[in-house]
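Dropping the structure in here first, questions after.
Removed: one protein chain of the complex. Kept in place: all other protein chains.
Letters A and B mark the chains as written, and numbering starts fresh at 1 in each.
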Amino acid sequence: MTESTYRIQGGTGEWEVVIGLEVHAQITSESKLFSGASTEFGAEPNTQVSLVDAAMPGMLPTLNGECVRQAVRTGLAINAQINKYSRFDRKNYFYADLPQGYQISQLYHPIVGEGVIQISLDEKDPDAHGKAIGVERIHIEQDAGKLMHDQHPTMSYVDLNRCGVALMEIVSKPDMTSPKEAAAYVRKLRSILRYVGSCDGNMEQGSMRADVNVSVRKPGGELGTRTETKNVNSMRFIQAVIEYEAQRQVDLIEDGGTVVQETRLFDPDRNETRSMRSKEDAHDYRYFPDPDLLPLELEDDFIFDCKASLPELPDEKRARYKNVLGLSAYNAAVLTAEHETALWFEQLLDISDEPEKIASTAANWVTSELFGALNRLGVGIENSPVSPAQAAELLGLVADGTISGKIAKQVFEIMLESGDGAKKIVEEKGLVQESDTGAIEKVIAEVMAANEDKVAQYRDGKDKLFGFFVGQTMKAMQGKANPQVVNELLRKTLG
Amino acid sequence: MTAIFEMGIVGIRSGIADGDFTAKEVAETFIARVSAAKPLNAFLVETPEHALAAAEATDKAKAAGEDLGKMAGVPIGMKDLFCTKGVETTAASGILKGFVPQYESTVSANLFKAGAGMLGKLNLDQFAMGSSNETSAFGNVISPWRRNDGGNADLTPGGSSGGSATVVSGRIAPAATGTDTGGSIRQPAAFTGITGFKPTYGRCSRWGTIAFASSLDQAGPMAHDVRDCAIMLGSMAGFDAKDSTSLDLPVPDWEAALNSNLAGKKIGIPKEYRVENMPADIDALWQKGIEMLKDAGATIVDVSLPHTKYALPAYYIIAPAEASSNLSRYDGVRYGLRDLPDGAGLQDMYAATREAGFGDEVKRRIMIGTYVLSAGYYDAYYTQAQKVRTLIAQDFDKAWNSCDLLLTPTAPSAAFGLGEKMDDPLAMYLNDVFTVPSSLAGLPAMSVPAGLDGKGLPLGLQIIGKALDEQSVFNAGLAIEERAGFVAKPEQWW
Partner (left out) sequence: MSIDKETVKKIASLSRIAITEAEADAFVPELNQILGWVEQLGEVDTSKVEPMTAVIPNQLRLREDVVTDGEIRDKILANAPIAEHGFFAVPKVIE
């Protein structure tokens, strides 16, 4: 990744940035990690709270098996070690969004060990510019509740609906060296989670957020002291945090100061981070195994079933698109980045008995025509007004010569507006392509008659004029002539 | 006929079944006993309406010819560590003053399902932390027992289930629930001449029981005799999916299988329990117990539990560590006391609330627990204690190679006077020296009254069994009960 080398230019020379991310991803589940209350987003305050979530005296946690399954599947998806023995620990601290006074997490024995995520900075050719980012561990833990500060002049309000929702904390190794790499890592991780179905990846709703660890050092030197900026909830902010923190640390060191290992908060309005002094004294979390829970021991069958339930993952899929379907590296990368896109594309291919034959055409159409239209409309592929079956019908009409590619663009626009099928539109608007040689020959004769001078020039060797005749013929036929037939006939007639 | 108030579970149950009296009469009898016992300070809340309603239901069911539950018509006392729906539950702590649970603990619900009624919520050591019932925020519980030296010194009923011990021994309730973390059922039972049983860890659900130390807490019965305990435990125990540490096993019919013939049983006498400065009365009682078990057909063998002396220190790391975390939820946000000094922020509110709400012993244990878990000390204290705990459990496992049960004294002394040990926490902790090892190992154990000391105060013997083998513990207890002929009762002075 030489072209991505990211350096801070300081007064004393260049500085390298070292980045590690702890991504908190909400596990997709109906009920909470340790209680039967719902996880649905946006409910009335404190309605999705059980006695357990509110930490009433004598309440006890019971573990949601689906959350365990999803964490294991996620681990398998990044080729990580699955720990058949793991345990839950209490992380003790006092805060109003934490009713128990401790968060149930996994410090000493996480459920997932080391794995790896392949990232790329080059969408056009990921293989040529890939980098492996190590994942240190994935563990399961409870989310906290929510405080609202602006509803009352002297009080904060506490809503425990989120309290106890299951999170996976995915801890990377400090393997990233630029804001772009960090963004690529989060993008790829999000893609994998969505393929696996273990997290919806919705950063706006807080389903995914990152603690960003940043330190700086002289290139190749010893690791510097890191800061941790908590709860950064967008790809853009993650990059902003890294840029700001790296520069701040370099300035600080070069001014003779030292970086303090601390927790910081990102202020998106000012685009800066600042120290969270209020939480400093809470650093002694007094972790110990939760005595209300037993060690979690996984059977081989459980892990096997998790593995068997995994879909084809983005890297495998991209390789298959390239190697089996013959797609360009770019198309393969773009079509597999999001699970929905790949699913949509594969449904489109499903209508053909020989998907390899139509794959390239279909891929080009999806990445140019469909993506262009969706961009204009501002909708995601899952809400595309044109279904894969409708798209297949359209591409089928092009493939069998019923309409030309140019006409297909017109038809697609009408499909987007009306929702009608391609065949119907082509028939109603009379857009069927003319392939009848007699009719075309007749028009060619007319064109030649009207342009005798050019015919003479062509026959004298001015080959470039061929295009002119094609254009005139197509124009006379309102674009409906089969361009291939036109070409053949023109060559024959012009000699 | 024996007066109703002198009866235990068996007597009440058969009296109702035979039509000698109604459940309502039973309830009224004990409600009157409760009212008259205020000087003992055993009840924090009285719930006569609950006892009466349960009695009416029993009488109705009987009239309709329906099957009666195993505890039908028995009005019990409920240690105030069990959350009871709609009835204030405080764990005897100021921090939970006014807390009214919107739910019923599994153990109390099980007892009510079996037909029991509730006379009220019983005083205890605050959050079950104590061995003398002197740490309650609502005053000491006073034992019905007095020394025969003519003095009127108030004695401790033991703790933490001091209210339970007082009401059962004073015939104020026929039976009561207790909880045992390091001896909180067995030691007060021994101090007051009643029978108390701590089952295998996981037999009784902890759901809805206010937690002290999660890996040690177990509920159990406190009653007149072994049979009553067997009946009552049968109604309390059972698998509960809401408690992850609950054992998914059927509950044996311990009452039906009671058998005091110990032929073929080997009883181990652990030499490490012969501690320094053990009162002669207790040593003599232990010898008597050995003879009684021999008489019942058992063989006596000497065994060694080499890590016994480390049990108490390990316990006083593990229990406070768990407690320091379990008690973090008492923060003045969602229930209980809130102390909000002028201009205080959230963290100040926590500190003020917890300062005002917790008693000294609770604070002490939270502080110890916080310290032993804190950065840099965790391995030296907590991890080491849990390793020693493994060794203690292994000691028992090895002992089971040569015996089926262990016999020891329950406590190193008879009941002491209120205030005698309060100034020395460590001396107080030593009360649990015989009960703590089996708690650490999660084993079933019971205390049976077996005699009186020179001052006329009850002494108990402890029987410890293998995990899940409550039956053998009950049977050996019954053998002692039949032979000890313990009939002493406190004279009613209140």
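The rule we apply is simple: a residue touches a chain if its C-beta (ideal position, glycine included) is under 8 Å from a C-beta of that chain, and two chains touch if they have at least 3 such contacts.
The shown structure was predicted, so the numbers you read here are calculated from the model rather than taken from an experiment.
Peer 1: Looking at A:I104, A:I138, A:L160 or A:A342, which makes contact with the chain not pictured?
Peer 2: Within the whole complex, the residue contacting the unshown chain is A:L160.
Peer 1: Of the residues listed, B:N259, B:T383 or B:Q471, which one is in contact with the missing chain?
Peer 2: B:T383
Peer 1: Could you tell me which of B:F43, B:W254 or B:F358 touches the chain that is not displayed?
Peer 2: Looking across B:F43, B:W254 or B:F358, the contact with the absent chain belongs to B:F358.
Peer 1: Who touches the missing chain here, B:T22, B:T245, B:T408 or B:S472?
Peer 2: Of the listed residues, the one touching the omitted chain is B:T245.
Peer 1: Looking at A:I8, A:L63 or A:L121, which residue reaches the missing chain?
Peer 2: A:L63
Peer 1: On chain B, what residues meet the omitted chain?
Peer 2: Contacting residues on chain B, toward the hidden partner: 98-100, 102-103, 200-202, 215, 241, 244-245, 247-248, 307, 309-310, 313-314, 316-317, 324, 328, 331-338, 340, 344-352, 354-355, 358, 363-364, 366-368, 370-372, 374, 377, 380-381, 383-391, 393, 425-426, 429, 440-442, 467-468.
Peer 1: Extract the touching residues of chain A with respect to the undisplayed chain.
Peer 2: These residues of chain A touch the chain that is not shown: 29-31, 35-38, 44-52, 54, 62-68, 87, 94, 96, 147-149, 151-160, 265, 276, 278, 281, 284, 286, 289, 293-297.
We take it that only the chains that are shown with their structure count from here on.
Peer 1: Can you list the chain B residues touching chain A in their complex?
Peer 2: Residues 82-83, 89, 91, 96, 99, 101-103, 105, 206-211, 213-215, 241-245, 321-322, 324-325, 327-329, 331, 333-335, 346-347, 350, 370, 373-375, 378, 382 of chain B touch chain A in their complex.
Peer 1: For the complex, which residues does chain A have touching chain B?
Peer 2: Interface residues on the chain A side: 51, 54-63, 90, 92, 94-96, 99-102, 156, 158, 283-284, 286-288, 291-294.
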